[in-house]
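Some chains have been omitted; the remaining ones sit where they do in the full complex.
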Amino acid sequence: MRRIGVLTSGGDAPGMNAAIRAVVRHAAGRGLAAMGIRRGYAGLLDGEIEPLGRADVANVIQRGGTILGTSRCREFFEPAARARAAEILRQVGIEGLVVIGGEGTMHGATLLAVEHGVRVVGVPGTIDNDVYGTDYTIGFDTAVNTALEAIDRIRDTAHSQARLFLVEVMGRTCPDIALAVGVAGGAEEVLIGGASEDVDALAAELRRSWERGKRSSIVVVTEGTEQGRAFRVARALWEARGLESRVCVLGHIQRGGTPTARDRILGSRLGAAAVDALLEGGGVMVGETEGTVARVPIADAWERRRPVPTHLLTLVRDLA
Amino acid sequence: MRRIGVLTSGGDAPGMNAAIRAVVRHAAGRGLAAMGIRRGYAGLLDGEIEPLGRADVANVIQRGGTILGTSRCREFFEPAARARAAEILRQVGIEGLVVIGGEGTMHGATLLAVEHGVRVVGVPGTIDNDVYGTDYTIGFDTAVNTALEAIDRIRDTAHSQARLFLVEVMGRTCPDIALAVGVAGGAEEVLIGGASEDVDALAAELRRSWERGKRSSIVVVTEGTEQGRAFRVARALWEARGLESRVCVLGHIQRGGTPTARDRILGSRLGAAAVDALLEGGGVMVGETEGTVARVPIADAWERRRPVPTHLLTLVRDLA
């Protein structure tokens, strides 16, 4: 193998640049040339590919987002598009491909490998932490700290004004951000499901804590399948229980920003490991489990599910 | 005068604690005892008043929110309530009152002074910067920097995904946060009015910048009289012009957090100046204009309007 490609796909995540840098430099150290593919699978289909050398990834480790750009590319889920992508890779001489992204990214790479024999390695990069085969995805730690900083600010107001705040965090169907932020932010409760009975239990609990003398509370709400869920919870609390609350939807601020140390180290480590895995044949996603670099078949990454860290929910309630 | 009171009222703002600290310690240095009134005018009506000594305000200058708590008190706009407040102040021996807050706070203090002869001095503390008689209110600089940090994060994603973001910032009817953030955040445009023609002009401008090769843009939107205005602008851009955008409503995170140096210095300076003004008779709001402490009749603070810094809007467009 003499030439490899690297792309970032799906939602951008802080630490992706550390991973790109590690792919490029670790590859260079092993005599491999790296090519950067812009805007994920969309850019691959458009042939937006250019050499990426050591100096091109200088001074990027601290930057949020991804220097390669990213996109969500629906077209890539049509077989014809993937055939074209494989052809383009052949034409430019890319013999191995590192894809950095989330579930959808791993899905696309799996199809490319299975259908066209492209040698791929996945690197889990998404703030949502919803990829099987790694304890943490690149970007998760930064997103949690960004959300936590926002909650610290909100607490100042909640405390000063003796109010209840519902704070909606990202994570789609994965509650990991919400649970981490719930423990770290000293939240009263974390709503991770969508059932209406949640509101009854929540209201009862808020009343109890009010009776214990607590005058301000923060409840963390996962966005679920659709942004704005916290507004529905607030309405339900008011209509059914007469409980007044304020809503804060943190939104896209959780996605950007300078990556934390952990995300840079994880990105660096997995980027380097991805090149090694490519040299050994590919077909895997590299992750970090229990502090060690590990590999899983790339199909597992999006077909299987990580268990929910319910011990964190217990901890939130225990310490509220 | 031997005993003065201090309260914070309305929305909390970072730097209020610096002002409280300065009131207490500057007063102590002049032989005056300070009493802290909790939860603004509401707490005054409930008699929640206790001594506040030098040590009570140690280690608070860096904290967001207000250690005294705050509230918006509708009842205080009834004459009977104010009569009761004046009576309570007399009973606890408070001969002068420092109120820290925004327009509504100054309004309340004015009525208390006019109707009951209470000696009052106002200190402008609100993130909105909408108080006449000072170039900057306490909390404004922190709110601007918080909003800016959020915009920097959003820019990472906007840039990585080549997208248009509408970011809604606080400020009610005052465009100062939006304009400061617009210049500092390198925004494409700042929407400070609510007219529908704004959207047409905006769409045309966004098209022009797209043609110049710009692939990501940030537009700052003031919340106006009702939160969520950015969603309406996004809909209008989409329906009338086919322009896709994402919305981020920054919300309450702008209100909290560790105050900036400016807000702590301003709070310290005006807190001390308020005590001096009280000793000289009161009836004023202390502010900072052109770098110097100044006083205006307290009624001016909420009856008059500051000019809009339109040169900043010009600058946004000039440098976009």
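Think of it as A and B in the order they're written, each chain with its own count starting at 1.
Convention: a residue touches a chain if its C-beta (ideal position, glycine included) is under 8 Å from a C-beta of that chain, and two chains touch if they have at least 3 such contacts.
Remember, predicted model here, so these are calculated numbers, not experimental data.
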List the number of copies present in the full complex, noting that all chains share one sequence and 2 are shown.
4
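The definition used in the following text is that only the chains that are shown with their structure count from here on.
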Rounded to a whole Å, what is the gap between the Cα centroids of chain A and chain B?
35
Name, in rising order, each residue of chain A that touches chain B in their complex.
8, 11-12, 14, 39, 63-66, 69-71, 146, 150, 152-157, 159-162, 165, 246-257
